[in-house]
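Only one protein chain is missing; all other protein chains are in place.
Showing subunit A:
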Amino acid sequence: MLKVSNLSVSYGNTRIIRNLNFSLGEDEILMLVGPTGCGKTTILQALAGLIPISEGQICLDNWRATPDRFVQPEKRNVGMVFQDFALFPHLSTEQNIYFRLKNKELAERWIQVLGLEELRHARPATLSGGQKQRVALARTLAHNPACVLLDEPLSNLDAALKDSLRWEIRNALKEAGVPAIWVTHDQEEALSVGDRIGVLNNGVLCQLDTPENCFSEPASRFVARFLGEASFLPGRLSDDQKTVHTTLGEAPAIPINDASDQVDLLIRPDDLSLQQDSTGHGHISWVRYEGGARFYAVQLDDDTEVKVRVSHEHRLEPGERVSLSIITTHPLAAYAKR
């Protein structure tokens, strides 16, 4: 089991990663997300032993790395899928996958599972992006790692491919029964693929939880905004801490970080419904057509802006007055007023 405690990484005097703690279950996929430069890739490099760590420790089955005791990457039995795939250009697909194997059985299995039979003797330069990605994954899994690290595995591929390959990689990892850390900057990818999500900002882990909890009960406004469209509606928390009174009515709530009394309620675009109403709560400031839905920004009379996603059959123009109601039944996250 991979266990990371109090991990810090510094380049010179700047600390890139601060006090990181987590551990991975048997075949768990942990998604690390965060904006560019938040230190996601640095964490993977530290785990793989490609850069030294400055504090804390990393443990896996039979080794323990600390700042004083560096474990060479080849001793770690950690597999890594690189962003640029890092296939050896002078070796064929098969030779890449076999790289250090004496027993080729596992390699053959992954060649079959990932559909690389036809490409056995092809050189990496002749492969498409998706094929390269499969070869890189097969090479990693065939070497039977104790843990797999994926560094933005889909970022070099075009959008159409990303969707299907995402599931193919997830299924392969589950079939291999190996824990994995998957770094991405795509929140949709993170929410859909991961068993758990870790949201990073400036080298600090802001939240580590299931996708559902991260999305509906974000630990901070930053996490709320990063994982999806977020509006914040002012309101007052009831004494029993279970309901919030807002201009749009009452809603079940769950206070985050001991928020009380005056709060801001996290509203996702599909927590609301919208009707044309000449009195109403506010007016439409802009509208975006999304094909299956329409996305409205509504300026409330107290100047708060909230965003609503409704069926595309609603067709309202900017400037029209509307009334809003909270339709969700699950409790909404409430943050202390700033």
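Worth a mention:
The definition used in the following text is that a contact is a pair of C-beta atoms (placed from the backbone, for glycine too) under 8 Å apart; a residue touches a chain by one contact, two chains touch by 3 or more; residues count from 1.
Criterion: contacts and distances are computed from a predicted model.
When the listed names "biotin carboxylase", "GntR family transcriptional regulator", "Iron ABC transporter permease" or "1-acyl-sn-glycerol-3-phosphate acyltransferase" are checked against UniProt, the chain not shown comes out as "Iron ABC transporter permease".
When the omitted chain is restored, the residue from A:88, A:167 or A:289 that touches it is A:88. Of the options A:73, A:129, A:234 or A:331, the residue whose C-beta touches the omitted chain is A:73. Considering the full assembly, A:139 is the residue among A:139, A:281 or A:307 that touches the omitted chain. One chain is missing from the display, and on subunit A it is touched by residues 48-50, 52, 72-74, 76-80, 82, 84, 86, 88-90, 99-100, 139-140, 143.
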